[in-house]
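For this view, one protein chain was removed and the others were kept in their places.
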Amino acid sequence: MSKKRPASEYQKTFAFRFFRWLSGEKDPYIGEMEMHPQEEYQPDREAALRHEREHDAIMDKVYDTEHNRSLHLFHRLYQATSILFCLFLIALLLVTISYLPATGTVNRPVNNEVAKRYIEKGLEETGAVNIVAGMILDYRAFDTLGESHVLFVATITVLILLRLNKTQKDEAEISDRRFEPKNDAILQLVATFLVPVIIIFGIYIILNGHLGPGGGFSGGAVIGAGLVLYLNAFGFKKTERFFTEKTYKWVCFFSLSFYCLAKSYSFYTGANQLHSVIPKGTPGAILSSGLILPLNIAVGLVVACTIYAFYAMFRKGGF
Amino acid sequence: MNFICNFPFFSILLSLFSGTVCSVLPAKAAKAVNRVVIIAVGLMSAVLLLYLLSTGESFIYWMGHFPAPWGNEIRAGVLEAGMALFFCIIMYLSMAGGAHKLPGEVVESKHNLYYILVNLLLSSLLALVYTNDMFTAYVFVEINTISACGLIMIRQVGRTIEAAVRYMIMSLLGSGLLLFGLCIMYDLTGHLLMSNIKESVAQLIAAGEYQIPLIVSVALMCIGLCIKSALFPFHAWLPDAYGYSTVSSAAILSSLVSKGYIFLLIKIIYRVIGFDIFNSTRIIDVLFVFGLMGMIFGSLSAIKENDIRRMIAFSSVAQIGYIYMGFGMGTQAGMVASVFHILSHAATKSLLFIAAIGLTDVSGGSRKFIDLTGAAYRNKWAGVAFTAGSLSMVGIPLFSGFISKLLFAQAAVQVEGKMLASLIVLGISTVLNAIYFMKTVIRIYTTAGESPYSGVTFRDMKAYAVTLLFFILLNVALGVSSQPVVNMIEQGLAMFA
Amino acid sequence: MTAFQIILMGFLIICAVSVSFSKNLLNAILIYMSFSLVMSMLWICLESPDLAITEAAVGAGITSVLFFVTLKKIRAIEASEPEAKGESREEKNE
Amino acid sequence: MGPNLFTNYGEAVSAVLFCIGFTNLLLQTNLIKKIIGLNIMDSAIYLFLAEKGYIAGRVAPIVVNGVTSTEAYINPIPSGLVLTGIVVSVSVTALMLSLTIRLYTRYHTLNLDEISMQLKKEGK
Partner (left out) sequence: MYFILLSIFFPILAGLFLLIRFRTPLSGEKAGTDRKPLLVLTGIFLVITAVFAFAAPLTAREGFTLFYLTETLPIYFRIDSVGQLFSLLAVIVLLCAGFFSFSYMKHEERESRYYGFYLILFGVLNALCFAGNLITFYLFFELLTLSSMPLVLHNGSREAIMAGLKYLFYSLCGAYGALFGIYFLYQSCDTLTFTAGGVLKETAVTQHGGFLLLTAFVMLLGFGVKAGMFPMHAWLPTAHPVAPAPASAVLSAVIVKAGVLAVVRITGYIFGTGFLRGTWVQTVWMCLTLITVFMGSMLAYREPVLKKRLAYSTVSQLSYILFGLAVMNEASLVGSLFQVLAHGFVKAALFLCAGAIIYKTGKTRVEEMRGIGKEMPLTMWCWTIASLGLVGIPPTGGFVSKWYLALGSLKSGLPVLDVLGPIILLVSALLTAGYLLPLTIHGFFPGGDYDYSGLQKKEPRKLMTVPILILTSLPVVIGLFPDTIAGIILMAVKGR
């Protein structure tokens, strides 16, 4: 007979654990997933504080980034893997590129009947001298419609994130003035000259979108930049006279609605092979190329307002 | 052309336009517009679906005055119309189920912005479903991403903002890869429309040209979409994003947004690359392995979780793993199973999120399990709904989850090499699912001692209860009469080719 | 023309790398701005004036302005609440 | 290695830029630098596309003197795509920057890792 071992030692043996499992006493969930009934809540301030302190101490220890070696190691590992991955990606892409058709040559899959028709018939079918403008606003107008809504939805998210209510806005305004040059004479003088020029240039780009390089988006961005300059030189007080949140809202609404409706009409007539009433005009004239000019203007308005809105939002959470 | 053929176009434009309109409306009107639009789009999709089933053919719709390779196109088949209908149903139910929580979660002045986001999200989902053009798909993927990000962070607590940042970073990586793949594909084929690309790809494969760039391009697109739909190693943003955003957002995000990307991937596989060509690459093996890993690790993380909504979020990771496992099998049956799982998971996961909020509401707003004890007695409807959702997740017959698991298993049995791995992992994952879901169910049905929280009755939450009822019915309907749905999916996939 | 393109591309890579290693955020943004300008010149070389004009207005203009505003905003927050660091202030509209 | 690596030097540069941007987006802990990385990544793709449209010896696709022959102009499609893409990337940048401001007002740091540490420390 072997010597009888003490209970605590016996409980560590494999035989004990096996027997416990065999007799169904072992419960794998106890300790893993506690299901005990809810205890009654007893407010014990002292214990709660102590608990909190302990918790903080543990948390400090666990999340002590400077001294936690495993975390450090993990970080290193992560970095190394990322770099390796990126090197691998570079190699992969370079290999891929080396197999691609040669750039600059004519006989490539890219220069197929699609591009051919755009160039040869573009002027006739869309009325736009700038083939790119004709392509994005007529042949592939659905993409562009989506694109302007990307801008719209981005504005909405920025509004959600940064728009403040009245009192917060005032606070923000005060903190905003901290680094602001107040009524800088040079800036104002330069702005007086520059802003009209910039805005007129922007309008030119928009109106000329179908005739030369440019278009609603770039022109709108230029006008927006002009507005931002104006705002910087003269402050919010001045701009609020002609540009408030309401202006922005309605300008955006009308432009986008016009865009949507005009394009819907064009898509609908196109798909159902109906005759579209919109005249194409003489190629080369400013009033030509059907819907492209009004669409450019609409996009330009939206973009200009959006850029200004972004800036104002970023600075003080409102207009 | 039949007038009904205009419906896909109408639904996309209607939801886009309603987004613009909502920006000038007060919150109440915006809500009404949102509901009406979702219902209208749903009705149109239903009519379209019936029409397509009766004709049995898909059709192409010009977006503009120019035919195939020159202008944009959208395309509607049975699967697209069915998906659109289903997305509308889920979206309506999710919005209705979370409506009563919205005032507490979002500042009053930002409500109409919320509805704008939902409308635009719907339009982008519809566009992803219907589009026949890769670049359009890219643009609408971006709308989808940004509006989803908006939905995450509209409830402005620190966590959601952090989650939104993580989500955006991952999504942008994904978009970048997708766009790069797209550009390479464009360079090789010279087309952007799916059907034309497919022809060119078939020619290239037949001629044996440009094999390496072709595969790299496909791989880049796949990885991009996998990252965006939170396949296993890329899921770090997911629990916070789903766990802390508003209820409706969580339901919509988990059940629709990631599914939109997955559906796009299906379209790419079928309509851009060609199913057989895709299956001959090694990409499916990679998808298969990551799918399996996702199934296990997602469930393991869910078991460790002590917060009911994060637990459900982690379970999403596992479920997305299932879908990719189906892709990875490389058979038609696997694909059908995956598509069915998209439906079943969407129906179940949104149900779980909506039910979970009912439970946490009657537990003092806490999501810790310890506080949820007995919550099902305090809010009976939510309790029943949560139980139904859990049973579906665990794969009890009569619920949709069982059918999708059955389909996966049937698909797996047909693939010699991957049979055992997928069946075993399916089993392990089922059991793990059972562990954490049944644990929760038992927890919420345990009565213990005095409860400090008061319950709610049917009268307090009619709309909510009805929503839950519809969700349960949807789930059971998918589980009981799955054959028509499966037939429809098969038909739709056949139309893709 | 090719030589010019190659030089511009060299600039692009230098800019991109130095953005990654610059310690100062303002420098990084400035370098990024020049990156955009170089890019827009490159596009002129590639016969895409539309892109050039857009990139100049957007990449070099608007994006950089937005970056600057962000930076300024962050500095302002830093200056106004130096003591609040580490302690998480509850959002008002939470 | 394929035959066209040196002919396609523009694409090669864009690939390198893409990966630099990608690495920045993955590795930089500072949010603003991450965003710059994102922009570089996007620009790289646009450069790639623009290179694809380029044909040596031809001019920009703006009809001059009514000449509408394919031999005269470069391919207009990539330009159109890039235009769309630029708008997308500026929208995303604006959104990311506003997220950055918001995070900074709450956590007073631009380091994403630190923020998540802080979140975990707060104990959910």
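Letters A, B, C and D mark the chains in the order given here, with residues in each chain numbered from 1 onward.
Going forward, a residue touches a chain if its C-beta (ideal position, glycine included) is under 8 Å from a C-beta of that chain, and two chains touch if they have at least 3 such contacts.
What you are looking at is a predicted structure, and each value in this text was computed from that prediction instead of being measured.
Enquirer: Among the chains included here, which ones are touched by the excluded chain in the whole complex?
Expert: Its contacts among the visible chains are A, B.
Enquirer: In the full complex, which of B:430, B:467 or B:491 touches the chain missing from this view?
Expert: The one listed residue touching the chain not shown is B:430.
Enquirer: Which of these, B:97, B:374 or B:492, touches the one chain of the complex that we don't see?
Expert: That would be B:374, which touches the missing chain.
Enquirer: For the full complex, which residue in B:396, B:421 or B:494 touches the chain that was left out?
Expert: B:396
Enquirer: In the complete complex, the non-displayed chain touches which residues of chain A?
Expert: Here the touching residues of chain A are 21-30, 33, 35-37.
Enquirer: In the full complex, which residues of chain B touch the absent chain?
Expert: Touching the missing chain: residues 374, 377-378, 391, 394, 396-398, 403, 406, 409-410, 412-414, 423, 427, 430-431, 434-435, 438-439, 442, 445-451, 455, 480-483, 486.
What we mean here is this: only the chains that are shown with their structure count from here on.
Enquirer: Once you count every C-beta pair in contact for both, which comes out on top, A-C or B-D?
Expert: B-D
Enquirer: Could you please state the distance in Å, as a whole number, between where the Cα atoms of chain B are centred and where those of chain C are centred?
Expert: From the centre of chain B to the centre of chain C is 35 Å.
Enquirer: Using mean CA coordinates as chain centres, what's the chain B-chain D distance in Å?
Expert: About 28 Å separates the centre of chain B from that of chain D.
Enquirer: For chain A and chain B, let me know how many angstrom lie between their CA-based centres, rounded off.
Expert: Computed from C-alpha means, the inter-chain centre distance equals 21 Å.
Enquirer: By residue number and range, which residues of chain D touch two or more other chains?
Expert: Residue numbers touching two or more other chains: 2, 10, 16, 18, 21-23, 26, 51-54, 60, 62, 77-79, 81, 83-84, 86-88, 90-92, 94-95, 97, 99-102, 106-107.
Enquirer: What residues in chain B touch two or more of the other chains?
Expert: Where chain B meets two or more other chains at a single residue, that happens at 135, 139, 142, 146, 149, 153, 156, 158, 161, 180, 186-187, 212.
Enquirer: Applying the document's contact rule, which stretches of chain B touch chain A when the two form their complex?
Expert: 1, 5-6, 9, 13, 16-17, 19-21, 23-24, 61-66, 69-72, 74, 109-110, 113, 116-117, 120, 123, 127, 133, 135-136, 139-140, 142-143, 146-147, 149-150, 153-154, 156, 161, 180, 184, 186-191, 200, 210, 212-213, 216-217, 303, 370-371, 373-374, 435, 439, 442-443, 446, 448-452
Enquirer: In the complex formed with chain D, which residues of chain B make contact?
Expert: Residues of chain B touching chain D: 135, 139, 142, 146, 149, 153, 156, 158-159, 161-162, 164-166, 168-169, 172-173, 176, 179-180, 183, 186-187, 192, 212, 307.
Enquirer: Quick one: which bits of chain A touch chain D in the complex? Just the residue numbers, please.
Expert: Against chain D, the touching part of chain A is residues 55, 59-60, 63, 65, 75, 79, 82-83, 85-87, 89-90, 93-106, 110-111, 114-116, 118-124, 129-132, 135-136, 140, 143-144, 146-148, 150-151, 153-155, 157-158, 161-162, 211-213, 215, 217, 283, 310, 313-314.
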